[in-house]
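Apart from one protein chain that is not included, each protein chain of the complex appears where it belongs.
The letters A, B and C name the chains in turn, as written, and every chain counts its residues from 1.
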């Protein structure tokens, strides 16, 4: 097993005829993901690397039985694309797009919840179950299959940690990038719960950062509902308050969301918190 | 048993300090309904016939544990009042108010569904479980307790039929007025299903009218999912097409919604359809 | 409340929907002037609240202003299905490559707005729905979320709209949805929406019906109400706060409650139809009718010369029959009806009400216990009077 995706996932790429969408669609296919088609309004009937392109997600789902969709369209079209996927019955929507307005995301998250679709992201690198499938942009080389679940707000930091684990001989069940935006579809707690319930996951690495209180809520969950050990790293200890550190959500505001309080909460919950992400493999050994 | 309400229902009246709200609140209390309070924004802290008045439904529910609410406020405030009740956790909202715009009701019905609240009406006479409780304006004198469930789009026609049943010695489990507007919260089928599942209801009287297709859908349900006998009457056989017969929903439009097609569908489904409502007791005997 | 074609299209224009640059006129002189200004071929279209005006000769094409004038002279004042044409719309002729159907309406069953779209526009939608239902694309709109872009793509794609028109079609659909929502419309229909020779979209005909219950928040549209084709009796009833609809029979009905009012009509027909007797009207006097309203209702019923008998059917619930009886007496003395009146009072205080009526010993009053009895007696009274 694994969480969210395995090799049976039938994947659509929304924006497949775009530069980024097409590039990653190919890499995903090379990795072994079952990309069944793509969606680009106005290009229905074309083909991409042997896969059909549709005008709408609804038609694509009717034709291909896709159950997962990767949204790679520009920010001003992304909210609509996510809702389209949720409305068409896609069970897991993964949104790479960054710079989507927060107001749009609040509506989109409520919409996805009402339609029973899970949203990952936006502004996330996607999800990878090593050896089975990947949906998103996580590079194939950063992980091998194993029993540690990884959940993270960021992209390259996750690759860094995955790569360090790989070098230390530690494999990964599933890597889940939840994204660094203020309002995201799936939070740490939801992913932790999936890992807790996944028989193939034995330990978890959690990579958080400053801003918001998702890590505090996660600490609470770790304390009260988890049996599996968690190793964590929180980025942004050296960030000054009031400044947004690249990610729209990474800002210490009004004394809330600092790395210190998150680290303290996680440690109090029994998680082992690394001062340096390259120490994570040691904490998981 | 009975459906929707029995004597345990704790009832709020929204608009209790208004003329209509107060008048019916008193009659409901006289009948034995447990009216626990009322709501009128700006009059919180006042009293009505020994019952507390609150500014908001939320506060009223917190204080009284009300689970049913009767909405008697004017049309332009009614949509908000219904949503307030649904949002406050009221399980059954009964709306007497007529002339609410259809656009408002479409939003309100979707909202109630999302909040898990059942809405009866708008523009309905309410619900009465003879001998136990009534919420709405159905006169006490039109029914005695018994085993026939009555569901109707209209008010006085229902009293007429209830009264004829009473004179024929036939008692009623619950009378449900669903309202004659184009968009209503609870349809015939939903009430038929409740009656089908209610051990105290043995037979059902359904009073429909021209307009829409709710009776056709009900006929389908009667045919496929009901074991209990149904007697029916459809008002409006003499109404010309294209004219709205008082009720906002009572119009034969584009050939749809005529009494004939409804009567045919009900008869085909095995219901006994009366040509005269005073024949209903005979069909139930 | 129905809007005329020209009102509907001018409303569409406010929402960015392209329409022909026509104008409305009430006189042939004006039509000639407008046609001359527009130049070229024009279409003269009768503005009446009824379908089938084309077949009735209410729509004519004119090559020039002089011909436009001649057509206008014929159409203005014409009678179409009982309605007099007071105004015509003068539109420039359009170069039509394709006719499309596009409408948004309330779907009662789904309790959601419904978009209907078809590349086979121009014809009556009910006819198309009977003959080729698969040619109509149906899409519901979540009433809380509103219309989403992806739904517009779906509709354009599914209906087979040429890709070159997707963008402008999307704008029109969004505009029509906005119009439907902001105007509290029950129906907002463009039929046909045409693709012109040079690929533009143009709303050539339009129909909008506004939800009467929402007029309180639509002052601009309420001001557009054209009541010229409303029967005088219905206008009087509306102003008195009574719902009255004139029908063709002989028995005037006065009832409390819409469902019971329809039922009472049905009963007169049930027992009278064999003799060509039936209801003269629908009338709901509502819950707490005053003697003044009863009198007004009685006057309205009797203003119909066909009425040979009046049937009162009151089921007292909250309404008390004794009060209604007093109202009837007051109304009777004021109106002095010269036809028989069958009075049936039932429910709250019925005995007292019946006593009041019988003690008044009015001529021509027939009382009844049940609705069935009342309907039969009213039918008999008409037969006797005939």
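Couple of notes before you dig in:
Rule of thumb we're sticking to: contacts are C-beta pairs under 8 Å (C-beta built on N, C-alpha and C of every residue); 3 or more make two chains touch, one makes a residue touch a chain.
Owing to the predicted nature of the structure, the values given are computational and were not obtained by experimental measurement.
Partners of the chain left out, restricted to shown chains and counted across the full complex, are A, B, C.
Among A:101, A:131 or A:171, only A:101 touches the chain left out of the display. Residue-wise, the contact with the chain that is not shown comes from A:152, picked out of A:2, A:152 or A:201. The chain that is not drawn here is touched, among residues A:50, A:116, A:199 or A:254, by A:254. Although one chain is not drawn, the whole complex shows that of A:109, A:145 or A:283 it is A:109 that touches it. Residues 23-24, 27, 75-76, 99-107, 109-111, 137-139, 141-142, 152-160, 163-164, 180, 182-183, 207, 209-210, 212-214, 217, 233, 235-240, 243-250, 254-255, 259, 275-278 of chain A touch the missing chain (whole complex, contact as defined above). The missing chain lies against chain C, touching residues 144-145.
Contact residues of chain B toward the unshown chain are 41-42, 44, 55-59, 77, 80-81, 83-84, 87, 107, 111.
Throughout what follows, only the chains that are shown with their structure count from here on.
Common neighbours of chain A and chain B under the contact definition above: C. Between the interfaces B-C and A-C, more contacting C-beta pairs are found at B-C. One simple way to say how far apart two chains are is to compare their mean CA positions; for chain A and chain B this gives 48 Å. Mean C-alpha position of chain A lies 55 Å from that of chain C.
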